[in-house]
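Sharing a structure here in structure tokens format.
Note that this complex is displayed minus one protein chain, with the remaining chains in position.
Going by the order they are written in, the chains are A and B; count residues from 1 in each one.
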Amino acid sequence: MGSPCEVLSEAKTEAAADEITSVAASEAWRIEDKFSRYRADNVVDRINSAEGACVEVDEETARLLDFAVRLHSLSNGMFDITSGILRRVWTFDGGSLVPSEEEVRQVLGGVGWHKARWDRPVLQLQAGVEIDFGGIGKEYAVDRAVMQLREMTDTPCLVNFGGDLAVTGPPRHRPAWSIGIDGSGLGNADNVIKLSDGALATSGDSRRFIEKDGIRYSHVLDPHTGWPVRDAAASITVAADTCTQAGMLSTLAMLRGGGAEAFLSEQNEQYWCRR
Amino acid sequence: MKILLTAALFVFCSGCSSLGVEPWERDVLAREDMQLTSDAAEAATDDHIYFSKEASSGGRGFGGGGCGCN
Partner (left out) sequence: MLTGSRQTSISTALATATCTLLGSAAPSVVIAEEEPKWDFNTSLLYYGEDKSRVRDLSLKAIVRRLFTDDRVFSFGLTLDSLTGATPSGAIRQDVAQTFTRPSGNAEYTVPAGSLPLDDTFLDTRLAITAAWQQPYGESSQFSVGFSGSKEYDYLHLGLNGSFAKDFNKRNTTLSTGISIARDEFDPVGGAPLPFTAMLAVGDTSNRGGSDDKDVLDIVAGVSQVISRNLVVQANYSYSSEKGYLNNPYKFLSVVDGISGDTIIGTAGTSHVLRFENRPDERTKHSLYTQAKYNRGGKVLDVSYRYMSDDWDIDSHTVELRYRVPFGQDKYYEPHLRWYTQNEAEFYSLSLLEGAALPLYASNDYRLGDFDALTAGLKFGWTTRNNSAMSIRVEWYRQVGSIPGEQIIGNQAERDNYPDLNALIVQLSYRFKK
């Protein structure tokens, strides 16, 4: 998942805690192995190296693709799983390296869901186009792990994959789990949220930016232009029934730039935004 | 007095390391009604009342002074 993952459980014995942790961990590894674009020989690798050929995918991948398509239309194209290749020219490491217009234009040629033909269960991408489930995978893995834990045990658990988290229910003797949100990345919480049920997901990472000539470029890229979204929040945390919903809402809000708060308020969501 | 007290504290503490609970057994102790001072306002009020009516004060903490009533 590319970030620290943890499972908190109120298991009564070490063996029970081990079992809970291993169920969550194996689900995380399964999803990582299957959908990471950094791994060879998985479904994403087959799709991205097809060079324009058709690829037939399994049911789970098809559902993720359906979901991505739905989000693409809900966001008017701002959420696009083909936009990952923009990272080849944008490196958000706190430095000052801004790519040239020409570099961005070149790589933008491979971006856009309209360059894909999705006819379940067959996906065909134009040559040079790649997909990346990085924007969905972590939240999806949290929900999958929580679903399995709910079926397996009554023990209250909290599954946290790199800051995107969900709980199976309230802890035994307290009304809620206390979750600190470290929006600044400085190691101290800006807000503490009491979560009894449901999920929290955070988009944004205030350490990932480029600053050049007094202009700060956020790491949220607009797939239409290939350039960072203007006035993006430093971080947005959303509470929702599932981690996937929370994660997508925070991502969509991020893509709205300066309109993030208005968007989330309009959707009647609980959120914490740091600018 | 002081020697006696040091001895008392010592006896008290030498037994400590075997006492207590694990972090996940703190459910009851974490409750507000199990705090040593569970109602700060009431404690402060009492300290002040008894400071002004009796010759003793404090004990729990610094006791209720700062008033010309005694």
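Going forward, a contact is a pair of C-beta atoms (placed from the backbone, for glycine too) under 8 Å apart; a residue touches a chain by one contact, two chains touch by 3 or more.
In this text, all values refer to a predicted model and were calculated from it rather than measured experimentally.
When the full complex is taken into account, the listed residue touching the unshown chain is A:Asp241, out of A:Asp33, A:Asp154 or A:Asp241. Touch with the chain omitted from the figure is made, among A:Asp66, A:Asp154 or A:Asp231, by A:Asp66. Chain A meets the missing chain through residues 63-64, 66-67, 70-71, 74-75, 140, 143-144, 147, 150, 169-170, 176, 178, 180, 188-200, 239-242, 244-246, 248-249, 252, 266-270, 272. Listed for chain B, the residues touching the missing chain in the whole complex are 1, 5, 8-9, 12-13, 16-17, 19-23, 25-29, 31, 33-36, 38-42, 44-45, 48-50, 53-63, 65-70.
What we mean here is this: only the chains that are shown with their structure count from here on.
Those residues of chain B whose C-beta lies close enough to touch chain A in the complex are 24, 27-28, 30. Across the complex, chain A meets chain B through its residues 10, 172-174.
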